[in-house]
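Contents: one structure, followed by commentary.
A single protein chain has been omitted; all remaining protein chains appear in their positions.
Think of it as A and B in the order they're written, each chain with its own count starting at 1.
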Amino acid sequence: MRTPRLTLALAAVGISALALTGCTTGADTGDAAAPTGNPVPGGTLTYASGDAEPTCLDPHVGGNYPQALVATQYLESLVSLDGTGAPIPWLATSWTEADDSLSWQFTLRDDVVFSDGTPFNAAAVKANIEHVQDPATASSTGYLAVGKVTSVEEISDTVVQLNLSSPDSALLESLTQPWVAIQSPTALARTSDENCESPVGTGPFVVSAWDRQNSITLTRNEHYNSPPADAEGDGPYLDEIVWRFVPDAATRYAALASGEVDIIDNAQPDAIVAAESNDAINELEAPRPGASNRIELNSGKAPFDDERVREAFIRSAGVDDGITSLFFGTAERSYSALSSREATAVSDPDLFTFDPEEANTLLDAAGWTTRDADGYRTKDGERLTLEFPVSTNQSVPAEQSLFEQIQATTKEVGFDVVLEPLDLSSWYTVLGANEYNLVSAPYTKVGPDVLRILYDSAGLVPAPSGYFANHSQVSIPELDELLTRASEITDTAERTQLYADAQKIILDGYYILPLFDQQNHYLYSSEVEGMRAMPTVSTPTFAEAWLDR
Amino acid sequence: MRRITAVEAASGTVLLALAVAALAPNLIAPGDPLAINPLASFQPPSFAHLLGTDESGRDLLTRIVHGTAPSLLIGVAATVIGIGLGALLGVAGGLGPRWVDSGTTRLVEVLFAFPGLLLALLFIAVAGPGPLTSTVAVGLATAPGYARLIRSQVLSVRRSGYVESAVVLGRGWWRRLTRHIAPNVTSTLFVLVTLGVGQSIVWASSLSYLGLGVSPPAAEWGAMLNSGRTYIGSFWWMTFFPGLAIVLSAASTTLLGRSIQNRVRT
Partner (left out) sequence: MTLVAVQRSPARRGGSAARWLLARLAGLVGVLWAAATVTFIAVRLIPGDPAEAILGGPGSQASDEALAAAREQYGLDQPIVVQYFAQLARYAMLDFGQSYSLKDSVAAVIGEQLGGTLLLAVLSLALAGLLALGVAVFSTRSGRVAAAVGSGLEVVAVALPHFWLATSLVLLFSTTLGWFPPISTRGPEGLVLPVLTLAIPLAGFLGQVMRESLLDALSSPFVLSARLRGETASGVIWRHALRHAALPAIGLSGWAFGTLVSGAVVVETVFARPGLGRTLLSAVQLRDVPLVTGIVLVVALAYSVLTTATDVFDRIADPRLRQAAIA
C-alpha cells in the first residue's frame, strides 16, 4: 500500500522554531493512550462537536477551528510538525530556503493522487496558494498565513517555488495549518458553493455527504498513502466517520456516556472530572498553539491608556482560586502570552501576583482618588468603569464564571467591571466599534508569529468589516521592529531571543492578563484506539484510529 | 365571604414571603449575594450554607432571596407590558367600530403567526441584549395572546344581556364601559396577570439560556437556573433551588388568581 518515508534530507537552514530546549510543561503533546492489541479494520466512528457547524467545509474560506477539526480528516498540508514542534515532511519531502531568503523551494512527493484522480504536483500547490490569496475566496486565516507569498512558480512537476516579498521565518509553521491545506485543483475550479459542500484532498478520509444541521459523513480513502513523517501504522482502518454537532455541553457528555457517540470535543471541566472515574472514557488533552487564553486590556482609550491603571487591574484580579475551583484542576495557570505548546513562550509569574494593596496605591497615584456611593473609584466625576463584552459562543461557562470572579475581586479596589454577554455577531460589532475595555479573544496559529498578528501596530488597521486583531491596541515601534525582524530571521537562537524580548515588552506593559492555555479537551470511548492529536493545531486525527468492539 | 381554604392560605403565605424577600431581603438573608468565595464553591446544602453554594462559592440562599426582586420585576413588568399592549388592542377591537376591530384583529393575527421566541429574538437583535430589552421582548411576545383573550372577553360582555339592556335603556357608551364592561374585563385581566407572571419568569430564563438575558453577576433566578444547568449532573442544588423558587412563585400567583376568579364568580 504505502511506503513510509521516514528519513529525508532536511536542510538546516530550512528549519525554524526549533528551540530544542524540550517540550511543554504540564500536558503531554497529545498522544492518546497506547493502543492495545492489533488494529481491526472497519466500523463507524461518531464524533460530536460542541462548536458551531461550519458554513463551508473548505478551510480556505474564512478559516476557523471547527473547519480545522473536520478538515484534518480529508485534507493534508505540505509540512507537518513533530512532537517538539520541528517541521517534518508530509506532502513535501524536503525544502530549501534561498540564500537571500526571498524564496523557498519545496520538493514534493510524486506518488500522491487526490481522491478525485487528479495528480498531486507543483501545479496543484500553485493553484491552492492562488485560491487562498484570491479575494473571491474570502479567506481570512489562510490569507494571513501566506501573506508574504508574492508568486508561485512550477520549477518541475515535483518542485515548486514560493517567492516572498520579504523573508518569512514563519512560513513552514504557517504551511502546516489546515487553513492552507492542499486540495485538488480540479475541485477548486468548481464554484465556491460546490467546493464548500465536498472539498477534495489527499487525506485518509473523503467527504461523502453533508446533511446540513445534521451530520457530515466521511468515508475511508482506499488509496491513502501520504501520512506525515511521524505517523505510525497502516491506517486508515475505519470505514466511516460521522461528524455531528451537539452544541449543548450536558447533552454532549450524556451522549458519550451512553455510547451514542464515540468522541466529543469541548469537554467541560466537570465532565472531565466525571470521566476520570469512568473506565469506559478516556481523555485527550491537547492545548491549542498560538496565543494563550488571556484577557486583553484596551490601551487605546481611557482608563487603560494609563499603565498604572492596567497594572492595578491585573494586581487586583483574583484569578488563581477561581481557576482551581472552576476548572477542577484541569487547567493550569499561565503567565505567558503564548501557549505552553510554543517552545519560545516566555513566562513571568512575578508580574501577575495578586496584590490589592499595590493596586490601591497605583490607582491613587493615577488620580482615581475619590469613590462614589457604591464604592467604585471616580475621577473628575467619571466612574472607573470597564466594559467587558463576552462572547457566549466562544467563552465556555467556566470561563464566564471566572470573569464574574474577576469582576468581584477588582471591585474591592474600586473597578466597575460591566460584563456583557453577547452572541458572536454583536460581539464582533462591539469590538469593531472600539466599545470595550477588556476582551478575551482566542487566536490559534502555529508558532510565535502569532505575536506579530496580535501585537504589531499593523494589527490595528481594521478590515472593512471593522475587525482588527490587535485588541490590546499595542503600538510600540520597538516592539514592531522586534516582531518584524523575528519574522524574517530563521536562525533559531536569534529568533527565540527576539521573541523573548518582544514578549517581555508585552508582559511588562501590563497589556494582557494571561489565564491558561486555550483549553482543548477531548473525551472518547475506551473502545477508540490509535487516535492522536496533530502536533500542528492540536486537532485529532483518525488516520490510524480503530474501534475495539 | 367564604372561609379561606388551605390552598389560599398556602399561596398567600408564599406570596407574602416573596414580597418580604423582594422589598427587604436583608431581613431574611443578611449577607452579600455577590460575595464570592472560590475555595468554597460547589458545596452541597449544609448548616453553613442552607441551600449550598454555587460555582463561585456564593451562598445560594442569599442569592435566591436577593434575586426575588429582579426576577419578579422582570416577570411582572413583562406581564404588564404584554397585558397593557394586549388590552389596548383587545379593547379597541372589542369596543370600536368594525374597521378598528378588523384592523386590530389582523394585526394580532399577524403577530400571533410569529412564534413568541422569534418576536423576542428579533426585538433583542434590533435593540441589543440586556434586562430591559428582555423584559420588553417577553412582553411583546405574550401580548398577542392577551389581546385575543381580552377581545373575546370584551365582546362577550358587550353582547351580554345586561349590556344590551343598558343599550336599550339608552345609557351612553361611557356608562356601559365603566359600569359593565370594565369591571368584568378587569377581573379577567387580574387573573391573567397572576397567570402571566410565572410564565414571564420562565420566558426570561429561556432567554438567559440562549445567552440573551441579564448581565452577570445579577442574582436572577432564570440566569441562576441557566448557569447551574451546566453542572446539573454533579451539583443538583444549583438548579433545584432556583427552579423551586420559580415554580413556587408561578404556582402561588396562579392559585391566587384562580381563587380570586372563583370568589368573583360566586
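The rule is short, and it goes like this: a contact is a pair of C-beta atoms (placed from the backbone, for glycine too) under 8 Å apart; a residue touches a chain by one contact, two chains touch by 3 or more.
Only a predicted model underlies this, so the values are computations on that prediction, with no experimental measurement involved.
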Hidden partner chain, touching residue among A:N38, A:Q213 or A:S277: A:Q213
Candidates B:V80, B:V100 or B:L117 - the one touching the absent chain: B:L117
Candidate in contact with the missing chain, chosen from A:V261, A:I281 or A:L362: A:V261
Subunit A residues touching the omitted chain (full complex): 48, 52, 55-56, 61-62, 135-136, 138, 140, 192-193, 196, 211-214, 244-248, 250-252, 254-255, 257-258, 260-261, 423-425, 428-429, 432, 463-467
Those residues of subunit B which, in the complete complex, touch the missing chain: 7, 105-107, 109-110, 112-118, 121-123, 125-126, 128, 141, 145, 148, 152, 155-156, 159, 164, 167-168, 198-199, 202, 205-206, 209-210, 222, 225-226, 229, 232-233, 239, 243, 246-247, 250-251, 254-255
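Everything that follows uses one rule, which is that only the chains that are shown with their structure count from here on.
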CA centroid of subunit A to CA centroid of subunit B, Å: 45
Partner subunit B, residues of subunit A touching it in the complex: 249-250, 253-254, 268, 270, 273-274, 318, 321-322, 324-326, 392-393, 397-398, 400-401, 403-405, 407-409, 418-423, 426
Contact set on subunit B toward subunit A in their complex: 34-36, 38-39, 41-42, 55-57, 128-129, 211-213, 215-217, 227, 229-235
